[in-house]
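Omission of a single protein chain aside, the complex is shown with its protein chains in their original locations.
And then subunit A:
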Amino acid sequence: MKAPADYAHLEDQFQARIDAEEKIEPKDWMPDKYRKTLIRQISQHAHSEIVGMLPEGNWVTRAPSLRRKVALLAKVQDEAGHGLYLYGAAETLGAERDDLLDELHTGNAKYSSIFNYPTLSWADIGAIGWLVDGAAIMNQVPLCRCSYGPYARAMVRVCKEESFHQRQGYEIMLTLARGTEAQKKMAQDALNRWWWPSLMMFGPNDAESKHTAQSMAWKIKRFTNDELRQRFVDITAPQAEFIGLTIPDEHLKYNEETGHYDFGPINWDEFWQVVSGEGPCNRQRLKARRRAHEEGQWVRDAALAHAEKRRQRQAAKKDQKVA
(Lines give C-alpha, C1' and ligand atoms only; values in the text may rest on other atoms or scores of the structure.)
Protein backbone atom coordinates (compact mmCIF):
# COMPACT_ATOMS: atom_id res chain seq x y z
CA MET A 1 0.00 0.00 0.00
CA LYS A 2 1.43 3.34 -1.05
CA ALA A 3 1.37 6.28 1.30
CA PRO A 4 -1.06 9.00 0.17
CA ALA A 5 1.80 11.34 -0.78
CA ASP A 6 3.38 8.66 -3.01
CA TYR A 7 0.04 7.96 -4.59
CA ALA A 8 -0.54 11.62 -5.35
CA HIS A 9 2.90 11.76 -6.93
CA LEU A 10 2.16 8.71 -9.09
CA GLU A 11 -1.13 10.19 -10.14
CA ASP A 12 0.57 13.43 -11.15
CA GLN A 13 3.10 11.52 -13.21
CA PHE A 14 0.30 9.51 -14.79
CA GLN A 15 -1.65 12.62 -15.69
CA ALA A 16 1.51 14.19 -17.12
CA ARG A 17 1.92 11.20 -19.44
CA ILE A 18 -1.70 11.50 -20.53
CA ASP A 19 -1.29 15.22 -21.13
CA ALA A 20 1.78 14.48 -23.25
CA GLU A 21 -0.40 12.12 -25.37
CA GLU A 22 1.60 9.07 -24.33
CA LYS A 23 -0.23 5.74 -24.56
CA ILE A 24 -0.81 3.85 -21.33
CA GLU A 25 0.03 0.14 -21.71
CA PRO A 26 -1.23 -2.83 -19.63
CA LYS A 27 1.83 -3.10 -17.39
CA ASP A 28 2.11 0.62 -16.67
CA TRP A 29 1.00 2.03 -13.36
CA MET A 30 -2.50 3.52 -13.52
CA PRO A 31 -4.99 4.79 -10.95
CA ASP A 32 -7.55 2.19 -9.87
CA LYS A 33 -10.34 4.42 -11.05
CA TYR A 34 -8.81 4.70 -14.50
CA ARG A 35 -8.62 0.91 -14.67
CA LYS A 36 -12.18 0.48 -13.42
CA THR A 37 -13.54 3.11 -15.79
CA LEU A 38 -11.89 1.41 -18.73
CA ILE A 39 -13.01 -2.08 -17.75
CA ARG A 40 -16.56 -0.77 -17.43
CA GLN A 41 -16.46 1.06 -20.75
CA ILE A 42 -14.67 -1.64 -22.75
CA SER A 43 -16.83 -4.46 -21.40
CA GLN A 44 -20.00 -2.47 -22.05
CA HIS A 45 -18.72 -1.97 -25.55
CA ALA A 46 -18.02 -5.70 -25.93
CA HIS A 47 -21.46 -6.60 -24.58
CA SER A 48 -23.03 -4.16 -27.04
CA GLU A 49 -21.36 -5.97 -29.92
CA ILE A 50 -22.63 -9.33 -28.71
CA VAL A 51 -26.16 -8.24 -27.89
CA GLY A 52 -26.14 -6.23 -31.11
CA MET A 53 -25.84 -9.49 -33.04
CA LEU A 54 -29.39 -10.40 -31.99
CA PRO A 55 -31.54 -7.73 -33.69
CA GLU A 56 -29.54 -8.09 -36.91
CA GLY A 57 -29.23 -11.86 -36.69
CA ASN A 58 -33.04 -11.76 -36.57
CA TRP A 59 -33.04 -11.03 -40.33
CA VAL A 60 -30.24 -13.31 -41.52
CA THR A 61 -32.60 -16.15 -42.40
CA ARG A 62 -35.04 -13.71 -44.06
CA ALA A 63 -32.68 -11.47 -46.03
CA PRO A 64 -34.40 -10.66 -49.33
CA SER A 65 -31.58 -11.73 -51.67
CA LEU A 66 -28.61 -14.04 -51.43
CA ARG A 67 -26.25 -11.11 -51.90
CA ARG A 68 -27.84 -9.29 -48.94
CA LYS A 69 -27.79 -12.47 -46.89
CA VAL A 70 -24.06 -12.93 -47.36
CA ALA A 71 -23.39 -9.27 -46.52
CA LEU A 72 -25.53 -9.42 -43.38
CA LEU A 73 -23.97 -12.66 -42.18
CA ALA A 74 -20.52 -11.17 -42.69
CA LYS A 75 -21.57 -8.06 -40.81
CA VAL A 76 -22.92 -9.92 -37.81
CA GLN A 77 -19.80 -12.04 -37.82
CA ASP A 78 -17.74 -8.84 -37.71
CA GLU A 79 -19.67 -7.77 -34.61
CA ALA A 80 -18.80 -11.06 -32.94
CA GLY A 81 -15.17 -10.46 -33.84
CA HIS A 82 -15.33 -6.96 -32.34
CA GLY A 83 -16.76 -8.47 -29.16
CA LEU A 84 -13.91 -10.95 -29.06
CA TYR A 85 -11.13 -8.43 -29.25
CA LEU A 86 -12.86 -5.99 -26.94
CA TYR A 87 -13.12 -8.71 -24.29
CA GLY A 88 -9.44 -9.27 -25.02
CA ALA A 89 -8.70 -5.58 -24.42
CA ALA A 90 -10.63 -5.72 -21.11
CA GLU A 91 -8.58 -8.76 -20.10
CA THR A 92 -5.37 -6.74 -20.47
CA LEU A 93 -6.69 -4.72 -17.51
CA GLY A 94 -7.03 -7.81 -15.35
CA ALA A 95 -10.72 -8.56 -15.99
CA GLU A 96 -11.86 -12.11 -16.79
CA ARG A 97 -14.20 -12.71 -19.72
CA ASP A 98 -16.31 -15.18 -17.69
CA ASP A 99 -16.83 -12.60 -14.95
CA LEU A 100 -17.75 -9.94 -17.46
CA LEU A 101 -20.27 -12.30 -19.08
CA ASP A 102 -21.74 -13.08 -15.67
CA GLU A 103 -22.26 -9.36 -15.15
CA LEU A 104 -24.10 -9.21 -18.47
CA HIS A 105 -26.23 -12.25 -17.77
CA THR A 106 -27.25 -11.09 -14.31
CA GLY A 107 -28.31 -7.75 -15.73
CA ASN A 108 -25.66 -5.82 -13.79
CA ALA A 109 -23.64 -4.75 -16.80
CA LYS A 110 -25.01 -2.31 -19.34
CA TYR A 111 -24.86 -2.49 -23.10
CA SER A 112 -25.96 -0.04 -25.74
CA SER A 113 -29.70 0.55 -25.28
CA ILE A 114 -30.27 0.79 -29.01
CA PHE A 115 -30.26 -3.01 -29.22
CA ASN A 116 -33.33 -3.15 -27.02
CA TYR A 117 -35.43 -2.04 -29.96
CA PRO A 118 -36.93 -4.64 -32.31
CA THR A 119 -36.12 -5.22 -35.98
CA LEU A 120 -39.53 -5.48 -37.61
CA SER A 121 -38.83 -5.19 -41.31
CA TRP A 122 -35.94 -5.62 -43.71
CA ALA A 123 -35.56 -1.83 -43.78
CA ASP A 124 -34.58 -1.97 -40.10
CA ILE A 125 -31.38 -3.70 -41.19
CA GLY A 126 -30.66 -0.75 -43.47
CA ALA A 127 -31.54 1.72 -40.71
CA ILE A 128 -29.28 -0.01 -38.20
CA GLY A 129 -26.36 0.06 -40.59
CA TRP A 130 -26.91 3.65 -41.58
CA LEU A 131 -27.89 5.20 -38.24
CA VAL A 132 -26.68 2.89 -35.50
CA ASP A 133 -23.34 2.09 -37.07
CA GLY A 134 -23.13 5.72 -38.13
CA ALA A 135 -23.59 6.87 -34.53
CA ALA A 136 -21.20 4.19 -33.31
CA ILE A 137 -18.53 5.51 -35.67
CA MET A 138 -18.97 9.03 -34.27
CA ASN A 139 -18.32 7.63 -30.84
CA GLN A 140 -15.55 5.30 -31.84
CA VAL A 141 -13.33 7.28 -34.19
CA PRO A 142 -12.12 9.48 -31.31
CA LEU A 143 -11.53 6.29 -29.30
CA CYS A 144 -8.78 5.38 -31.77
CA ARG A 145 -6.84 8.11 -29.95
CA CYS A 146 -7.88 6.93 -26.49
CA SER A 147 -5.07 7.07 -23.91
CA TYR A 148 -5.23 3.33 -23.24
CA GLY A 149 -3.15 1.61 -25.94
CA PRO A 150 -4.93 -1.74 -26.36
CA TYR A 151 -8.37 -0.10 -26.54
CA ALA A 152 -7.16 2.51 -29.02
CA ARG A 153 -5.64 -0.15 -31.26
CA ALA A 154 -8.74 -2.37 -31.10
CA MET A 155 -10.79 0.65 -32.15
CA VAL A 156 -8.74 1.26 -35.28
CA ARG A 157 -9.80 -2.10 -36.64
CA VAL A 158 -13.37 -1.80 -35.38
CA CYS A 159 -13.81 1.59 -37.04
CA LYS A 160 -12.65 0.35 -40.43
CA GLU A 161 -15.28 -2.37 -40.38
CA GLU A 162 -18.00 -0.15 -38.94
CA SER A 163 -17.60 2.39 -41.68
CA PHE A 164 -18.03 -0.39 -44.22
CA HIS A 165 -21.21 -1.48 -42.40
CA GLN A 166 -22.49 2.08 -42.37
CA ARG A 167 -22.13 2.42 -46.14
CA GLN A 168 -23.77 -0.96 -46.61
CA GLY A 169 -26.74 0.09 -44.45
CA TYR A 170 -27.10 3.37 -46.28
CA GLU A 171 -27.06 1.52 -49.57
CA ILE A 172 -29.91 -0.72 -48.37
CA MET A 173 -31.92 2.41 -47.47
CA LEU A 174 -31.09 4.03 -50.80
CA THR A 175 -32.29 0.94 -52.69
CA LEU A 176 -35.55 0.91 -50.74
CA ALA A 177 -36.07 4.65 -51.03
CA ARG A 178 -35.71 4.38 -54.81
CA GLY A 179 -37.91 1.29 -54.97
CA THR A 180 -41.67 0.81 -55.00
CA GLU A 181 -44.13 2.68 -52.79
CA ALA A 182 -44.21 -0.28 -50.40
CA GLN A 183 -40.44 -0.20 -50.10
CA LYS A 184 -40.33 3.56 -49.54
CA LYS A 185 -42.92 3.20 -46.83
CA MET A 186 -40.87 0.45 -45.22
CA ALA A 187 -37.76 2.64 -45.29
CA GLN A 188 -39.54 5.68 -43.86
CA ASP A 189 -41.10 3.61 -41.10
CA ALA A 190 -37.68 2.25 -40.15
CA LEU A 191 -36.22 5.77 -40.05
CA ASN A 192 -39.15 6.90 -37.89
CA ARG A 193 -38.51 4.19 -35.35
CA TRP A 194 -34.68 4.29 -35.28
CA TRP A 195 -33.99 8.03 -35.44
CA TRP A 196 -34.57 9.05 -31.83
CA PRO A 197 -33.04 5.96 -30.25
CA SER A 198 -29.96 6.62 -32.43
CA LEU A 199 -29.65 10.13 -31.01
CA MET A 200 -29.92 8.65 -27.53
CA MET A 201 -26.91 6.45 -28.27
CA PHE A 202 -24.64 9.39 -27.44
CA GLY A 203 -25.83 9.32 -23.86
CA PRO A 204 -27.32 11.99 -21.60
CA ASN A 205 -26.80 15.71 -22.16
CA ASP A 206 -23.40 16.92 -20.98
CA ALA A 207 -24.87 18.49 -17.87
CA GLU A 208 -26.30 15.09 -16.84
CA SER A 209 -23.34 12.94 -17.79
CA LYS A 210 -21.58 11.84 -14.63
CA HIS A 211 -18.49 10.28 -16.25
CA THR A 212 -17.67 12.83 -18.92
CA ALA A 213 -15.36 15.28 -17.09
CA GLN A 214 -13.02 12.65 -15.65
CA SER A 215 -12.99 10.61 -18.86
CA MET A 216 -12.07 13.71 -20.84
CA ALA A 217 -9.24 14.54 -18.43
CA TRP A 218 -7.93 10.98 -18.86
CA LYS A 219 -8.33 11.26 -22.62
CA ILE A 220 -10.49 8.18 -22.71
CA LYS A 221 -13.09 10.46 -24.16
CA ARG A 222 -12.19 13.27 -26.56
CA PHE A 223 -15.55 14.92 -27.19
CA THR A 224 -18.66 15.35 -25.06
CA ASN A 225 -21.93 13.52 -25.71
CA ASP A 226 -23.61 16.64 -27.05
CA GLU A 227 -20.72 17.48 -29.37
CA LEU A 228 -20.82 14.00 -30.89
CA ARG A 229 -24.61 14.01 -31.16
CA GLN A 230 -24.52 17.33 -33.00
CA ARG A 231 -21.90 16.02 -35.39
CA PHE A 232 -24.07 12.98 -36.09
CA VAL A 233 -27.13 15.09 -36.86
CA ASP A 234 -25.09 17.41 -39.09
CA ILE A 235 -23.83 14.50 -41.16
CA THR A 236 -27.01 12.42 -41.23
CA ALA A 237 -29.63 15.08 -42.00
CA PRO A 238 -28.34 15.76 -45.54
CA GLN A 239 -27.98 12.00 -46.15
CA ALA A 240 -31.68 11.52 -45.38
CA GLU A 241 -32.56 14.38 -47.66
CA PHE A 242 -30.45 12.94 -50.47
CA ILE A 243 -32.43 9.69 -50.51
CA GLY A 244 -35.75 11.45 -50.05
CA LEU A 245 -36.61 10.27 -46.55
CA THR A 246 -37.93 12.54 -43.81
CA ILE A 247 -36.33 12.65 -40.38
CA PRO A 248 -39.17 12.51 -37.83
CA ASP A 249 -38.38 15.82 -36.13
CA GLU A 250 -40.40 18.93 -36.91
CA HIS A 251 -37.71 21.09 -35.29
CA LEU A 252 -34.91 19.84 -37.48
CA LYS A 253 -33.59 22.77 -39.46
CA TYR A 254 -30.24 24.00 -40.72
CA ASN A 255 -29.11 27.04 -38.75
CA GLU A 256 -27.14 29.45 -40.97
CA GLU A 257 -25.70 31.28 -37.97
CA THR A 258 -24.23 28.30 -36.15
CA GLY A 259 -23.54 26.21 -39.24
CA HIS A 260 -25.28 23.29 -37.53
CA TYR A 261 -28.65 21.63 -37.63
CA ASP A 262 -30.99 22.54 -34.78
CA PHE A 263 -33.05 19.62 -33.58
CA GLY A 264 -35.93 18.97 -31.22
CA PRO A 265 -35.88 17.75 -27.63
CA ILE A 266 -35.01 14.14 -26.89
CA ASN A 267 -37.42 12.08 -24.82
CA TRP A 268 -35.12 11.36 -21.88
CA ASP A 269 -37.85 9.47 -20.03
CA GLU A 270 -37.75 6.88 -22.76
CA PHE A 271 -33.95 6.82 -22.58
CA TRP A 272 -33.90 6.13 -18.83
CA GLN A 273 -36.71 3.61 -19.15
CA VAL A 274 -34.72 1.54 -21.64
CA VAL A 275 -31.43 1.96 -19.72
CA SER A 276 -33.14 0.71 -16.58
CA GLY A 277 -34.14 -2.51 -18.34
CA GLU A 278 -37.70 -1.72 -19.39
CA GLY A 279 -37.26 -1.14 -23.11
CA PRO A 280 -39.19 -3.04 -25.80
CA CYS A 281 -36.72 -5.96 -26.00
CA ASN A 282 -34.52 -5.83 -22.87
CA ARG A 283 -35.97 -9.02 -21.47
CA GLN A 284 -35.77 -10.94 -24.74
CA ARG A 285 -32.18 -9.86 -25.39
CA LEU A 286 -30.94 -10.94 -21.97
CA LYS A 287 -32.93 -14.13 -22.16
CA ALA A 288 -31.40 -14.98 -25.54
CA ARG A 289 -27.87 -14.33 -24.27
CA ARG A 290 -28.44 -16.31 -21.09
CA ARG A 291 -29.96 -19.20 -22.99
CA ALA A 292 -27.06 -19.38 -25.44
CA HIS A 293 -24.64 -19.39 -22.53
CA GLU A 294 -26.52 -21.99 -20.48
CA GLU A 295 -27.21 -24.27 -23.43
CA GLY A 296 -23.57 -23.98 -24.44
CA GLN A 297 -22.30 -25.09 -21.05
CA TRP A 298 -22.08 -28.79 -21.92
CA VAL A 299 -20.22 -27.95 -25.14
CA ARG A 300 -17.64 -25.85 -23.28
CA ASP A 301 -17.35 -28.56 -20.62
CA ALA A 302 -16.78 -31.21 -23.28
CA ALA A 303 -14.08 -29.15 -24.99
CA LEU A 304 -12.27 -28.69 -21.67
CA ALA A 305 -12.63 -32.35 -20.71
CA HIS A 306 -11.33 -33.48 -24.07
CA ALA A 307 -8.36 -31.12 -23.93
CA GLU A 308 -7.53 -32.46 -20.48
CA LYS A 309 -7.74 -36.07 -21.72
CA ARG A 310 -5.38 -35.27 -24.56
CA ARG A 311 -2.96 -33.57 -22.22
CA GLN A 312 -2.93 -36.59 -19.94
CA ARG A 313 -2.46 -39.00 -22.82
CA GLN A 314 0.45 -37.00 -24.14
CA ALA A 315 2.00 -36.78 -20.69
CA ALA A 316 1.63 -40.57 -20.33
CA LYS A 317 3.33 -41.07 -23.70
CA LYS A 318 6.21 -38.87 -22.65
CA ASP A 319 6.59 -40.78 -19.39
CA GLN A 320 6.71 -44.04 -21.31
CA LYS A 321 9.47 -42.69 -23.54
CA VAL A 322 11.49 -41.49 -20.56
CA ALA A 323 11.02 -44.86 -18.81
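In this text, contacts are C-beta pairs under 8 Å (C-beta built on N, C-alpha and C of every residue); 3 or more make two chains touch, one makes a residue touch a chain; residues count from 1.
Keep in mind that, in the parts below, contacts and distances are computed from a predicted model.
This figure omits one chain of the complex; the name its UniProt record holds, of "Phenylacetic acid degradation protein", "Glutaredoxin", "ABC transporter permease" or "Transketolase", is "Phenylacetic acid degradation protein". Among A:23, A:40 or A:69, the one in contact with the hidden chain is A:69. Among the residues A:84, A:252 or A:266, only A:84 touches the chain that is left out of the figure.
Against the chain not displayed here, subunit A makes contact via residues 50, 53-54, 56-57, 60-70, 73-74, 76-77, 80-81, 83-84, 87, 122, 175, 179-180, 182-183, 288, 291-292, 295-303, 305-306, 309.
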